[in-house]
Structure formats: structure tokens, C-alpha cells
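In this view, the complex is presented without one of its protein chains, the others remaining in place.
Which chain is which? They are A and B, in the order written, and residues in each are numbered from 1.
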Amino acid sequence: MPKRAAAILYLLLAVLPLSAGLLLALLVSLGLAGFLGTGFTLDYWSALLGRWAFWQSLGFSFYIAAVGTLLALVLALFFTIAQRQRLQRRAFHTFLYLPLALPTLVMALYAYYLLSPTGWLSRLSMALGWTSGAADFPRLVQDAGGVAILVVHTLMSTFFFTVYLGQLWPKENLDALLQTGRNLGASFGQLLRRVVLPTLLKRAAPVILLYFVFALGSYEIPLLLGRSHPQMLSVYAMNLLDSYQLETIPQAYGLAALYTLFMALLLFLLSARTRLKKKPV
Amino acid sequence: MKSLGAYLALWLQGLLYALPFVVVLLLAGMPYWPFPQLWPGWSFQAWSLLWGGSDNVVPAFLHSLVLALSVGALATLGGFLSSRALQQGQLGGWARRWAYFPFLLTPVIYALLLQYFFTWLGWGGSLGGVLLAQLFITYPFAFLFFQGFWTRRVQDLENAAITLGAHQGQVFWRVLWPYARPALVTCFFQTFLISWFEYGLTSVIGLGKVPTLALAVFQYLSEANPALAAAAGLLLIAPPLFLLWLNKRILLTAAVYEV
Partner (left out) sequence: MSRFSFFSTGITFGLLATLLLSACQSPGSGPQGASSGAPADSLSWAQIQQAARGATVEMMMWQGDPQINRFMKRYVKPALQERYGLELKLLPGQGSQITTLLLNEKQAGRRESEIDMMWINGETFYQLQRMDALYGPFLGRLPHARYLDLENPYIGQDFQRPIEGMEAPWGNVQLTVIYDSLRTPQPPKDLAALSTYLKKHPGRFTIPNEFTGMTLLKSWMIGMAPDSALYGAFDEKLYRRYRDSLFTWIQAHRRYFWQEGATFPQRLAGLHRLFAQGEVDFTFSNNDAEVENKIYQNTFPASARAYVYRSGTIKNSHYLGIVRWARDPLASMVVINFLLSPEAQIEKRKPRVWGDGSVLSSRKLPDSARKAMQKAAQRRYAPARDSLTPYARQELAPAYMTRLYEDFQKMIVEGDA
């Protein structure tokens, strides 16, 4: 493909929609465009940022993304390190890939019917005599702590990290390194801390960050498993768009623009460290 | 200690990994499920409803299929060809960096940004519109995917072929294409899955007029209809499971787009 054609294709599909959308969102949020656009105003931004629920939403999203990713990492590391012998076995390898077939919607379905007050765990605990009814069962879905949301994100990230780490292990020759370390008299704990973890984490860092970002902007899972307050960012933005008050629409655009700019900032910082110049997964 | 850890890890992993499948399978085969019954017995009501009845999921399935196949093909092809041209030098560097932008952005937020333009151009609520919007998120993925393909080695291969007397067409069809086929297939399936599973962007741009299987699963879920939701969900995971059976590497990078 000639360079010019490629550049045009790239511009049309990757650059134009995003930049045009971002610019329009900014303009609408500042009152310079759109049905409610009566001229430059910071009213919509102050309405957006002045509401405590927005900051709670922000905090909640970061909490879910950070805790979920961290837990997933811990689990994945545990699974990989503890079962490093099995990594070569083909059946095990296939087994690791199985849950990658599960999309967010199916995981949300699973989490809901497992964890809700009338879900399977609740019925099981009633049958075992631990709880006496739906109201007795601890609130895991649509609760303040976002437990079900956290569970789903943790699981999904674990599934992926485990596979990824499982591939990294032979690539980084960790078996050989471990063996060498052993021969030199180091204990397993020392090797873990000095060799295994730093190597794995350093190499997996971009992917871990990627999953953190995906979790941050998650939409379907909090939509199905979350409650009206606090909401994760994407849900919050869509609620602003769909509310009964037309005046919140520019706020929705503002939030979308803010989120997009945050992504841009993140990318900028990361590319400054030349990490992203490397080939992707 | 080591083997205890391995044992524990395997059991925990086995539980966590198998449980979702088991739960969804059981839910799909269930009739009305009054609380606090543990197991109300089998009933394949959900299946008959899905295929023939009022909750006919066949149109949604077909739409999803057509959409995902087209998006997969177009994104892969576009990414494959343009990735090569825009690889070298400063331009390539910038292109690679920018491509992460639509990739990182949550599809539903991207849809919010695109909404107005799609309405203005009348592309909302149509299969073509949804296809285009999905291309906006899959093309950058494919572009990045193939950045890793067009290496020095490939260039050497090309040069070798040219030295041996092949002309451009032959170089492409006889040398590059067969070499690239595995990567092309992988990228195709990955972009297929991104489109296949997509919900947020599709519901916003499609305006509810473009039915997809993912949308159907969501609707059943929000209507609190476990059997139908699970049955549709099983249909949803059928292709990836099939692909897993074919070649499991395919799923690895698609999963990156899942969360």
C-alpha cells in the first residue's frame, strides 16, 4: 500500500473520529456548540466538578481498577509460580486459555446469579442453615463496596494475567535462572524476590497498566452489578447523558472529554518513557 | 511446600475457572427458579424460546455474525496494509503512539464522542454505522498488532525474493501472503471477537435498531431472565470456545480488549 493511501486510511479511521469527537465534546461542554450552547460558559464544568458524586465516582473507579488489578496480579503470580512445573504440559496450557472465552456480559451474568441475595450462594447457605432468607445474606451485588464488580474485574484480569505470565515464564528463561540461583545456594524466597518478581513485573508492566485502564473505564459490569451511587465513570457519564434534565448533557460531554484527555496524558507520559515504542502483545 | 502450593493453586484455579461455565450452563437449562430452591430441575424452555418464539435471537445472531466477520476482515486488511507503510521513521513512531489512544479509550465513551456526527450524517441506527464505529476501535488494534509483524526479517524476505527475480505482485502473493497468513488469521479472529462481544458502543450508535447477540444478552440480563440470558450467553461464547479448540493463541490478545 502506498504511503499516502495508508496515511489517509489511518487519518480517517484512527485520527479524525477521535479528534473531531473530542473537540466537539469540549466545545459543547463550554457552551460553544450544541442546542444549549448560548455562548462561552463554565457553568457546565462547575456543575460537573462541583458535585460530590462525581468525585466519589472517580474515587470508586480508581478503587475498583487498582484493587482489582492488584488482586488479579497477586493471584496470577501465585498460580504461575506455584505451578511453574505444569506450564509445559499441553493440557494445562489449554486449560489456562479457557476462561478467555468469557466476555464481560457473561461474567456479569455469572456474578449476579452467584452472588445476589437470591443467587446460588445464598440458596446454598440457606440450605446449610447459615442464613435464614434473602435479606440475611450479605450484600455482594449492588452494594456500597462494589464487591461483585470487584470480583468480576479481579477474575477477568486474573484469567488474562495468568496466561500472559505463563507465556513470559519460558520467554524469560526463568526456569534456568532459578536453577542457576539454586546452584549458587540461594533460597527460593530470595530468588523469588530478587529474580522472579522483578523480571515478571517489569516485563508485564505495560499490560498491567493496560488492564488497569480498561477496568477504570468499565461500563457493562457496573451497569449490571452496581448501584445508583457510587457509579463508575462510564456509567456516570451515560447517566448524565440520559437524565431528565437537558442541562446535564453538556456535562456528559465534558466528562467524556476529560476522560479522553486523561488517556492522552497517560499515553504522553508513557511514551515519554519510550515504553510504548515496543511492539504490543 | 512447593507441591502443596501447586496443589492448592490447581484446585483454586480449577474452581475459579470452571465455575462460570458450570453456572451459565445450569442457568440455561432451568425453568422458573423460585427462591430458595437450589435446583428446580431441567427445562429447555429457554432454547425453544430463543430460536422460534417471541424472544427470537436469530436476527441478532446473524447481525452479530455479519458485523463481526466484516469488521474483522476490514480491520485486519486495513491494519495489515497500512501498518507496513506507516512503520518507519518518525511517522511510524507517531502513528504507533497515537494508535494506542482509541485503543485505550472505553468504547462507550468513544461512542458518546461520536454520537453527534453519526446523527448528523445519518449513520446512526444502521448496520453500516455500527460497522464503521466498530472499525474505529478495531482498526487501531489491527494496526498495532501488525506493527510487530513488519520486522526486519520480513523485509529481508522481500528483498531476497526481489533479488531472485520476482516482481512486486509475486512478492506479495507468493511470498508475503503465505508468510503472513497465521498472523492474518490471528488478527482476524481477534478483531472478530472484539466486535462479537461489543456492547456499549453498539447500543449507543445502533440506537437499539441494530440487534446484536451481545445486546440480547444484556437485555435478558436486565429483565432478570436467567435462563434466556444464560442461553444467549452460551451462544455468545460458542465462537471463542470453537476458536480455542482451533488455536488457543488467538484468544490471548483479544482478551486484552475484554474488560
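In this section, contacts are C-beta pairs under 8 Å (C-beta built on N, C-alpha and C of every residue); 3 or more make two chains touch, one makes a residue touch a chain.
Only a predicted model underlies this, so the values are computations on that prediction, with no experimental measurement involved.
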Out of A:41, A:125, A:142 or A:199, the sole contact with the unshown chain comes from A:142
From the list B:39, B:94 or B:242, which touches the chain that is not on show?
B:94
Would you mind spotting which of B:14, B:40, B:128 or B:208 touches the chain that isn't drawn?
B:208
Options A:91, A:184, A:246 or A:272, residue touching the unrepresented chain:
A:246
In the full complex, which bits of subunit A touch the chain not displayed? Write them out.
3-4, 7, 11, 15-16, 19-20, 22-24, 27-28, 32-38, 51-53, 56, 117-118, 133-135, 139, 142-144, 227-229, 241-246, 249
On subunit B, residues whose C-beta touches the chain left out of the figure
32, 34-35, 54, 89-91, 93-94, 98, 115-117, 119-120, 122, 124-125, 207-209, 219, 222-224
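In this section, only the chains that are shown with their structure count from here on.
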Return the distance between the CA-based centres of subunit A and subunit B, expressed in whole Å.
17
Touching residues (chain side subunit A, partner subunit B) in the complex
1-3, 5-7, 9-10, 13-15, 17-18, 20-22, 24-25, 78-79, 81-83, 85-86, 93-95, 97-110, 112-114, 118, 120, 122-124, 126-127, 133-134, 153, 155-160, 162-164, 167, 188, 207, 210-211, 213-215, 217-220, 224, 234, 237-238, 241, 252-253, 256-257, 259-260, 263-264, 266-267, 271, 276-277, 279-281
The residues of subunit B that touch subunit A in their complex are 2, 5-6, 8-10, 12-13, 16-17, 19-21, 23-24, 27, 35-38, 78, 81-82, 84-86, 91, 93, 95-102, 104-110, 112-114, 116-117, 135-136, 139-140, 143-145, 147-148, 197, 199-200, 214, 217-218, 221-222, 226, 229-230, 233, 236-237, 240-241, 243-244, 248, 251-259
